[in-house]
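In what follows, a structure is listed as structure tokens, so that the remarks can point back to it.
Note that this complex is displayed minus one protein chain, with the remaining chains in position.
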Amino acid sequence: MSDSPLPAAIYRTDRALRDGFWIRALLLTLALGFLLLFLFLPLIAVFVEAFAKGYGLFLESITEPDALSAVRLTLLVAAIAVPFNLVVGVAAAWAIAKFEFRGKSLLISFIDLPFSVSPVISGLVYVLLFGAQGFLGPWLKAHDIEIIFALPGLVLATIFVTFPFVARELIPHMQALGSSDEEAALTLGASPWRTFLTITLPNVKWSLFYGVLLCNARAMGEFGAVTVVSGRIRGLTTTMPLHVEILYNEYNSVAAFAVASLLAGLALVTLALKTYLEWHFADAISAKSRH
Amino acid sequence: MAGPSISFTSRRGDCVAVTASSWRQPSILPGFGLSLAITISALSLIVLIPLAALFLKAASAGPADIWAIITSARTQAALRLSFGAALFSAILNAIFGLIIAWVLVRYRFPGRRLLDAAVDLPFALPTAVAGIALASIYAPNGWIGALLAPYNIKVAYTPLGVMVALVFIGLPFVVRTVQPVLEEADADIEEAAALLGASRLRTIFRVILPGIVPALLTGFVLAFARAVGEYGSVIFIAGNVPMFSEIAPLLIVIRLEQFDYAGASVVATIMLIVSFALILAINGIQSWSRGRLGHV
Partner (left out) sequence: MSVAVTIESVQKSFSNFAALRGVSLDVQPGELVALLGPSGSGKTTLLRLIAGLEQADDGRVLFDETDTRRLSLRERRIGFVFQHYALFRHMDVASNIAFGLKARPRSERPSASEISRRVSELLELVQLGGLERRFPTQLSGGQRQRVALARALAIEPRVLLLDEPFGALDAKVRKDLRGWLRDLHRRTGHTTLFVTHDQEEALELADRVAILNDGRLEQVGSPDDVYDHPATPFVCEFLGEANKLPVEVVGGQAFFGNRPVLGGLQQNQGGAASLYVRPQHMRIVDDTPLALPGVVEDLRRNGPLRRAEVAVEGLIRRIDVDLASQVAPAIGERVRLRITHGSLFAAA
């Protein structure tokens, strides 16, 4: 800038509006250094460790039966929990965004509640209800129903943890859109279902997809809540994150990181899709509700 | 005037016609009952009833036992570590989160959009994956651990390691709450300040930063709340030595594995009450900010 032909007055105005070169350099270095240290190094470490002993061992680690069954279980849990939260999230968003009623803000706080509960507690509450010594434990045992240390427990804990995601994305978007499209469709003679399916859903499809994407990422990656309800029965009740933990604690670092790299891959795909959605449908997704 | 006959009357609203159910405003849109029923049933079954069970279980322990659990040295140490490390990491995140948000919003440099996207990595990366990655980097023989070892600084398997993990998972909160406010802050405020003769520093500290404080506080509390309850990313790097590097959520898991449901419930309840207080704090900050600044 020093050899710039600009008159001195303009140069000084510029200085008052912009950070000086050294400030910029300092802040940029701090930001990049911090992100490198805390974000990029761990991510790189996952893949480096996964391939530390070569491609063969990596492949072996992710194709052994226990790993495969962990993948299957993770997909199964997500396949139940995500659609459940999709339906409930859409219902909640419809009620909250389209109607005025007393107690609405309390309802919103309740829906957001799982975000502020420790994942461990999210699992614990189900153990207290359905565990062997839980409130309903004896009854469940008498009727031979297994919830804790079995699939239903994993699903319940996952639903709890991911409960707010879809509603959280939809509510601000639906509120911003208002109700005039629906009113127009109804005055034109459309039935309620037709209005919902052909007007409301297409209007919010991108924020819905965004919510489902985040919900799914969390569902597949959840660790704390499922730790508590899983019982970690190898090959039976271990999802991928739990399988990672078991392998790591057995000092089987390569296998642990190999499975972890699959989850990291999922995270990267999620991030890429999420970023794509934010860039291309920014107006359809309320940027403020990113989390 | 050759129009049709006009009749018009206009009278005072002397008839009191209050709608029967005044808890909701009538609307012609369909599906209120159904959608609210689904929402409330799911919310009750999945969230509210199970949480109530937790409080019930904790309360059933009896005052003496509850007091004993709370005051036990191990519980106290775990809570102190969880809250202390969370506080420290949230402060660090507030400082660096603000810098990162500033850099992302105000500076143009190659790779900025990529960096912006990467900030959300801690949201997307499963905590267990982050946990083992951080543990391997900061272990004495890890990439960074080995650099620090000669200076006798141990990160992994100490409270410092807990903080590292909590910084990682709390990072996006501050950036993502401050960023939109910075983006929306009109350049003309700064221009006005500059034209009024303010120096750059004065503009930043007197004009720009005060507008960001509520968002910064919100992000700080969010990061703190998340850090207090964090489990997955911490337990691998913490070493989990009782009374030294054992966090409260882990203590809950350990009590549970010992079938000490009451012990687990009491610790969990304390943490929940703190979480609720934090939610209230956030709501307080936001309504205060809305009242004063018109935005969050």
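We just call them A and B in the order they show up, numbering each chain from 1.
Please note the rule applied: a residue touches a chain if its C-beta (ideal position, glycine included) is under 8 Å from a C-beta of that chain, and two chains touch if they have at least 3 such contacts.
It should be emphasised that the depicted structure is a prediction, and the values quoted were computed from it without experimental measurement.
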Key: Of A:R72, A:K141, A:R194 or A:R234, the one touching the omitted chain in the full complex   = A:R194
Remark   = Residue positions on chain B contacting the omitted chain are 1, 3-4, 6-15, 17-19, 25-26, 28
Task = Can you list, in ascending order, the chain A residues touching the missing chain?
result = 180-181, 183-191, 194, 198-199, 202-203
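Here is the rule we use: only the chains that are shown with their structure count from here on.
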Request  = Could you tell me the distance, in whole angstrom, between the mean C-alpha positions of chain A and chain B?
outcome  = 14
Complex contacts: residues of chain B adjacent to chain A = 23-25, 27-32, 34-36, 38-40, 42-43, 46-51, 53-54, 56-57, 96, 99-100, 102-104, 106-107, 109, 113, 115, 117-134, 136-137, 142-144, 164, 167-168, 171-173, 176, 180, 190-191, 194, 198-200, 203, 225, 228-232, 236, 249-250, 252-253, 256, 259, 261, 264-265, 268, 271-272, 275-276, 278-279, 283, 296
Remark   = Contacts from chain A onto chain B in the complex sit at residues 13, 15-20, 24, 27-28, 30-32, 34-35, 37-43, 45-46, 49, 84, 87-88, 91-92, 94-96, 98-103, 107, 109-114, 116-121, 124-129, 131, 133-135, 156, 159-160, 163, 179, 182-183, 186, 192, 195-196, 214, 217, 220-224, 227-228, 240-242, 244-245, 248, 253, 256-257, 260, 263-264, 266-268, 270-272, 274-275, 279, 287-288, 290-291
